[in-house]
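Handing you this structure, nothing more for now.
Only a single protein chain was left out; the remaining protein chains are all shown in position.
== subunit A ==
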Amino acid sequence: MSDIKELTKLIKSLEDQLVVCMRCGMCQSVCPLFEQTGREADVARGKLALLDGLMQEMFEDPEGVYARLNKCLLCGSCAANCPSGVSVLEIFMKARVILTGFMGLSPAKKLILRGMLARPDLFDTLAEWGARFQNIFTRPVNNVVGTSCARVVSPLIKDRHFKNLAEKPFHKIQPSLDTQPGKSGIRAGFYVGCLLDKIFPHIAQAVVDVLNYHQVGIYMPEKQACCGIPAVSSGDMQTFNKLLFHNLECFSPDKFDYLVTACATCTSTIKEVWPMMADREHKNLIKKISDKTMDINDFLVSVIKVNPENQAPEKNRIPITYHDPCHLKKSLKVAAQPRALIKANSRYELKEMLDSDWCCGMGGSFNLQYYDISSKIGNRKRDNIVSTGCKTVATGCPACMLQISDMLSKNRDQIAVRHPIEIYLESLKL
């Protein structure tokens, strides 16, 4: 462990952002974690006070701060609701990087992040093996949701109901694309993302189909790497940079007019985290890419001008409800667009659930570390979904889809979890 004075100095680099918090406590009303625990250290105000305490050398307990800082969904609800405009997520991520640098990465995280994630080829191969052997270790539990569970109890999986790895990842179905735009005159880069590639290839395919339908040219390079959010939120800049540089090589910004993704987390990472964490050398390049990056729902509505008003609703429509992923609604302010895509399908009728923008409780590695709390938050979401009486729930983030599937499946609910782009694609095939 290096010197505590050194740490203090590094934390001080966050000072100008930290002092913005006026300790009003308004973040308590929106923090999904605080709602479950009622603990000040779990909400933004407490975490910011802890970092401030380190900076002021009020106490020497970086481990204590680190543990509490890591207990957070990074959902950004607090930041979206903060009267003072504190850049909560930026502070939290940078502080995680600083504290991880100070204390080192845990061996387990090292193995996952540096041993696997940082090596896209190996990650792909491992996932393929996993897909091949998973049926031996898992069995299907809910056909409507499409989930499985472990055959034997394992500490990592616990009693989760999960989506299996796809038999064929998307990059095997469609290794790359480089097509010219038709009537639209627009060319979109397509960043697929790990979850779409390995678990939801049919959604990636839906993106391609919809773009083709609208005569949008597609640029989808081979060997895309993870967006890096698992690394940076674990404070692992080494892995993050490796992935970032890999992606920068794949996605040269002059190859496309927009860079679209169908994953709320990937979009917000590329748009917000990349520029935030960029070194000076890559700043301009990254800015060019992040400026062009857009959520697929937003792209179709704002750029391609898909308009639900053109649709005459059918009789006996299927009720469907929509969950707002934090990364879409709170970070990117995208909420109306996915709803517009759903409404563009005249067979469906959108029924809003209570608190549609309350976090589902996934939070990436939070779900691994704090599965109990994650599930409590998730069950609140599940109850709100079930209360609508809908048999389908849509959401624009594959990570939310996994969490919601787990909750629904465990409660034996017969409710399908889908992406708005799938619903929209259906309307084009009518």
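Please note the rule applied: contacts are C-beta pairs under 8 Å (C-beta built on N, C-alpha and C of every residue); 3 or more make two chains touch, one makes a residue touch a chain; residues count from 1.
To be clear about the criterion, contacts and distances are computed from a predicted model.
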Task: Pick from "Lactate dehydrogenase, subunit alpha", "Nitrite reductase small subunit NirD", "Archease" or "Deferrochelatase" the UniProt protein name of the chain that isn't shown here.
output: "Lactate dehydrogenase, subunit alpha"
- line: Out of A:Arg68, A:His214 or A:Lys292, only one touches the absent chain, namely A:Arg68
- prompt: Of A:Pro32, A:Gly46 or A:Pro201, which sits in contact with the chain we cannot see?
  reply: A:Gly46
- request: Identify the residue among A:Val20, A:Ile157 or A:Met276 that touches the chain left out of the display.
  value: A:Val20
Interface with the unshown chain - residue positions in subunit A: 19-20, 22-26, 28-29, 38-41, 45-46, 49-50, 53, 58-59, 61, 64-65, 67-68, 83-85
